[in-house]
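As you look at this complex, bear in mind that one protein chain is not there, while each of the others sits in place.
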Amino acid sequence: MSAARIGVVDTMFSRADMGSLCVKTLKEYAPKPVEVLRRTVPGVKDLPVAAKKLLEEEKCEIVLALGMPGKEEIDKICAHEASQGIIHVQLLTNRHIIEVFVHEDEAKDGNDLAQLMKNRAEKHALNALDLLFNPASLIQRAGTGQRQGRENAVSLQLI
Amino acid sequence: MSAARIGVVDTMFSRADMGSLCVKTLKEYAPKPVEVLRRTVPGVKDLPVAAKKLLEEEKCEIVLALGMPGKEEIDKICAHEASQGIIHVQLLTNRHIIEVFVHEDEAKDGNDLAQLMKNRAEKHALNALDLLFNPASLIQRAGTGQRQGRENAVSLQLI
Amino acid sequence: MSAARIGVVDTMFSRADMGSLCVKTLKEYAPKPVEVLRRTVPGVKDLPVAAKKLLEEEKCEIVLALGMPGKEEIDKICAHEASQGIIHVQLLTNRHIIEVFVHEDEAKDGNDLAQLMKNRAEKHALNALDLLFNPASLIQRAGTGQRQGRENAVSLQLI
Amino acid sequence: MSAARIGVVDTMFSRADMGSLCVKTLKEYAPKPVEVLRRTVPGVKDLPVAAKKLLEEEKCEIVLALGMPGKEEIDKICAHEASQGIIHVQLLTNRHIIEVFVHEDEAKDGNDLAQLMKNRAEKHALNALDLLFNPASLIQRAGTGQRQGRENAVSLQLI
Partner (left out) sequence: MSAARIGVVDTMFSRADMGSLCVKTLKEYAPKPVEVLRRTVPGVKDLPVAAKKLLEEEKCEIVLALGMPGKEEIDKICAHEASQGIIHVQLLTNRHIIEVFVHEDEAKDGNDLAQLMKNRAEKHALNALDLLFNPASLIQRAGTGQRQGRENAVSLQLI
């Protein structure tokens, strides 16, 4: 049987190359052979159709969609439109797309931004592998306050 | 005839495990044999496609989609996008998905949050059972100010 | 030929039973025999799929979708999501759904709220009958500032 | 060959009858014989499906969708939902719908509102005729700051 195909699509707008990092992480940690396909588009609003093409035309089984929305109000709106489109693609294809967005204003400076982008991209690449190869492992972490890129939240017992 | 299938999907982002509680409640109170399928995804924006797969690929008749959106503005937007997707899935499948979202800032502290999550998850698990097995029972509670997780609202007469 | 089928769907969240009032009004004022089908769901976000099922599975020709969104910001967002879904259902079915939403904060107190709900539900039940049986009668009221539930607005001449 | 069919749909909520004005303008200025079909619905959220029915069931080639959203915040949201629906219908039918919305608070008083509604409705009726019978004429006005209902904006050279 052939290797599972995983798509990675990122943007030229982003201030750091999360795409290459995701490709590297996927290849390093995949429990089975994978083929990783990479695409780059201008900005986050171009991600939905690029992801759809990876799923439909390139037969990827899952896609990571990476973006770094800027600080302006208009950037927030673009990110919202992109997210709606990314959800829509998933419903049209019955496949998961892991959205990895780091908002520029989540970070206090350039260093912090780079750290956050690195951390979130790596963690979500691992999530994508788990969703694809070991979905039951996610159930074991259900409701545990997982945060990709920052410290996890405190988890609570429901008694 | 085989048991009705009910799907439960929740997130790793959530600070408490509403998924296990729902599974337990469904099994305990179902008036007929049910088979409960559980899935977990990273965050609320991953819920729509997971619910759709439970309905279409796993032949569930109804799904509970559980999430705990955080306090930040961006969390509110994610929840909104997830909700739009969840409604969209229902229209594509002609099946109900009961969205059980507890916003972290609805609660005044961790204890209150846990209480609210427990209460809302249990009440909506019962609602799902009613929608599936006894829909007429909901008509008897129409317009009665039902609130899942808090005290019911005062109901009014239309004369 | 069989009686026209009209659907009515409302919520348990609402603080008054607009559903029963609509059913009564439809039966009392229909110029021809009608069959009215009633459904109740937990909240406004459950209305779209319930309306779609009434149109597609129960062959209703028109549906009234009744809701009373609460005062909180989150309630406003739920109502917005529900409204988008209700429009979507109409486009998927080529049938009208008359949305009858009374926002809790439109009213100054419980009495006023009950009055508004009663008035709007009755007026829109009549609108639904007109759309179904006498659509030309609506053209005669075009641009006349009709308000369901409050006094009509002042209408203007375009010369 | 039969006359082109043009649809006009407006609302009872609007404070002036832009529908009749559009019908008159279309008939007066059409360069070829046209058949104009008129529909009226309660409010702007009922426009999308009414426009779709005119395009699909009545074989209209283009539709004018007329509305006058009120001053309240909820009216703005209704207009937004209606506009999203109107765009969706166009994508489902591959036909243009010219949305002619006059927001009540664009005008300083009733006279100004009536003037604005008249002007915008007439201008957009002419735009609809151009889109249908002479689309190249719009290219000649590209980037010229056309405003329907108010004075045009100052246009700029790109050198």
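We call the chains A, B, C and D, going by the order they appear; numbering starts again at 1 in every chain.
Following the convention adopted for this analysis, a residue touches a chain if its C-beta (ideal position, glycine included) is under 8 Å from a C-beta of that chain, and two chains touch if they have at least 3 such contacts.
What you see is a predicted model; the values in this text were computed from it and never measured.
Engineer: What subunit D residues would touch the chain not displayed?
Structural biologist: Touch set of subunit D with respect to the missing chain: 76, 80, 83-84, 86-88, 90-91, 94-99, 103, 124, 127, 131, 135, 138-139, 141-148, 153-159.
Engineer: Using the touch rule from the top, list residues of subunit A that touch the missing partner.
Structural biologist: 10-21, 38-42, 45-46, 48-50, 52-53, 56-57, 68, 70, 74, 77-78, 81-82, 84-85, 88-89, 92, 110, 113-114, 117-118, 121
Assume only the chains that are shown with their structure count from here on.
Engineer: So which chains count as neighbours of both subunit A and subunit D?
Structural biologist: Common neighbours, subunit A/subunit D: none found.
Engineer: Shared numbers divided by all numbers used: is that above or below half for subunit C and subunit D, i.e. same or different?
Structural biologist: At the contact between subunit C and subunit D, which are copies of one sequence, the residues are largely different (under half shared).
Engineer: Based on mean C-alpha positions, I'd like to know which chain lies farthest from subunit B.
Structural biologist: D
Engineer: Could you work out how far subunit A has to rotate to sit on subunit C, using CA atoms and steps of 5 degrees?
Structural biologist: That rotation is 145 degrees, given to the nearest 5.
Engineer: What is the distance, in whole Å, between the centres of subunit B and subunit C, each centre taken as the mean of its C-alpha atoms?
Structural biologist: Between these chains, centre-to-centre, one finds 25 Å.
Engineer: Rounded to the nearest whole Å, what is the centre-to-centre distance of subunit B and subunit D, using the mean of the C-alpha atoms as each centre?
Structural biologist: 41
Engineer: Give the residues of subunit C touching no fewer than two other chains, as numbers and ranges.
Structural biologist: Where subunit C meets two or more other chains at a single residue, that happens at 84, 88.
Engineer: Draw the chains as dots and join the ones that touch; what shape do you get: line, ring, star, complete or other?
Structural biologist: Topology of the interface graph: linear, an open chain of contacts.
Engineer: On the basis of the stated criterion, which chains touch which? Give every pair.
Structural biologist: A-B, B-C, C-D
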